[in-house]
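A single protein chain has been omitted from the complex, and every remaining protein chain is retained in its original position.
To keep things simple, chains are lettered A, B and C as they appear, and every chain counts its residues starting from 1.
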Amino acid sequence: MKSAVVVFPASNCDRDAAVALEQLTGKKPAMVWHHDSELPDVDLVVLPGGFAYGDYLRCGAMAAQSPIMRDVKTKAEKGLSVLGICNGFQVLTEAGMLPGVLMRNAELKFVCRPVSLDVEETQSAFTRKYEKGQRVSFPVAHGDGNYTADEATLDRLEGEGRVVFRYAPGDNPNGSARNIAGILSRKRNVLGLMPHPERVCDAALGGTDGRPLFESLVEALS
Amino acid sequence: MKARVFVTLKNGVLDPQGKAIGHALHGLGFRAVGEVRQGKVIDIELAERDEAKARAIVKEMCEKLLANTVIEKYEIELDG
Amino acid sequence: MKARVFVTLKNGVLDPQGKAIGHALHGLGFRAVGEVRQGKVIDIELAERDEAKARAIVKEMCEKLLANTVIEKYEIELDG
Partner (left out) sequence: MTEITPQLVREHGLSPAEYARIVELLGRAPNFVELGIFSVMWSEHCSYKSTRAHLRRLPTRAPWVLQGPGENAGVIDIGDGDVAVFKMESHNHPSFIEPYQGAATGVGGIMRDVFTMGARPVAMMNALRFGAPEHEKMRHLVSGVVAGIGGYGNCMGVPTVGGEVNFHPSYNGNILVNAMCVGLARADRIFKSAAKGAGNPVVYIGSKTGRDGIHGATMASAEFSEDSQEKRPTVQVGDPFTEKLLLEACLELMATDAIVAIQDMGAAGLTSSSAEMASKGGSGIVLDLDRVPQREEKMTAYEMLLSESQERMLAVLKPGREAEAERIFKKWELDFAVIGTTTDTSRFVVRHEGKTVADIPVHALSEEAPVYQRPFEKRAAIAEEPAFDRTKPLIESLVKLIGSPDLCSRRWIWEQYDWSVMADTVQAPGGDAAVVRVHGTNKALAITTDVTPRYCRADPFEGAKQAVAEAWRNLTAAGARPLAITDNLNFGNPEKPDIMGEIASCIDGIAEVCRALDFPVVSGNCSLYNETNGEAILPTPAIGAVGLIVDVRRMATPALKRESDAIILIGETKGHLGQSLYLREIEGKENGGAPVVDLAAERRHGDFVRGLIESGKLDTVHDVSDGGLLVALTEMAMGGGMGARIARGDSADAIPFCFGEDQGRYLFALPATEADRVLREAARAGIPAILLGQTGGDRIAIAGVGEVSIDALKRAHEAWFPGYMSNAELPPTN
């Protein structure tokens, strides 16, 4: 599986994502500067966490307008797999590639801690190596992770099996609607999630619950 | 020409920041406070003299970048 | 009565957000854009009919909470 990580100005989990990808795919991902207009030939694009453009105006808003995002969008429509983590999820919603928005956390504070998640869907290239209903722990680290969409959209997401990760009951760190932590696009090839799977791929860091996500991709896309 | 853009949450969208401000104002003893909503104001200097053209440009800016129209609405004021 | 409060950075205070927005607008091809400054707008419902009193109350709110007067200034508009 060939992968690429997009680097926006002030992305800051680009290296973490690259390390996890290299560890689990055996290949170094291509690092793509936001100003480039075309992606290299890859099977997976990761939009990493961070504070693209300082999170000024709205998180992800300016990054969504980056030149590279046009190509990401076009290729995603043709089926390219795209994984947006944290800030990357925000970019995906701002770019209109996923529905809804990520608003300020309900408690209005940045929150960094491990959270328990339930894997709701295993019918995706991102989660096939998890068990349905499996409880995993990923850290979150964000100020704007409060997923919000109108009721019709939320119903559609649930109805189409596109809510992939949900915060375990009682462990919702940001007030997001229906405890949503991660969702798929309609074609199921774009995943956005707030928690950081790339930070739990190494036992020394307190867990390996993120590994199956990357292993799923390797299996699905190789 | 100067443009002032207000970006505020659409009615019905929950505004935790506005709520927190209202709460804090009550806490400070301002009993007369009802609902509070918070938004953004963006002041833009524009090298464009024609009002209609300026409005069209700013509207485009709002649609493309300044507002997220899924949850936000905007108003434009021009001056100069 | 409704009050609208604008809280903006004092002149001369660096506005990183405004700077970044201006930059992004340029990047999107809006060449006519000059300086951009970002601030907050806060809409407050007030159970107070008297305009002078309302203004005094809102001014106090600004000083106490809404604006950080070390770096920010505020304007008050009343309506109703």
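Just a few scattered comments:
One rule holds in what follows: a contact is a pair of C-beta atoms (placed from the backbone, for glycine too) under 8 Å apart; a residue touches a chain by one contact, two chains touch by 3 or more.
For clarity, every value in this text was computed on a predicted model and none was experimentally measured.
Interface note: of A:Ala30, A:Val111, A:Ala168 or A:Leu221, the residue touching the hidden chain in the full complex is A:Val111. Note on the undisplayed chain: of the listed residues A:Asp43, A:Glu158, A:Asp202 or A:Glu215, the one touching it is A:Asp202.
Here one chain is not drawn; of A:Asp16, A:Asp71 or A:Asp171, the residue touching it is A:Asp16.
Within the complete assembly, residues 9-13, 15-16, 19-20, 49-51, 53-56, 107-113, 139, 141, 143, 196, 198-199, 201-202, 204-206 of chain A touch the chain that is not shown. Of the residues in chain C, those that touch the hidden partner chain are 9, 12-17, 19-20, 23, 65, 68-71.
What we mean here is this: only the chains that are shown with their structure count from here on.
A separation of 10 Å divides the Cα centre of chain B from that of chain C. For chain B, the set of residues that touch two or more other chains comprises 40, 64-66. Touching two or more other chains at once are residues 57, 62, 65 of chain A.
By the touch criterion given at the top, residues 6, 8, 18, 21-22, 24-25, 28, 30-48, 57, 60-61, 64-66 of chain C touch chain B in their complex. Within the complex, the chain A residues that touch chain B are 57-58, 61-62, 65, 94, 100-101, 103-104, 106, 108, 146, 148-149, 175. The touching residues of chain A, counted against chain C in their complex, run 53-54, 56-57, 62, 65.
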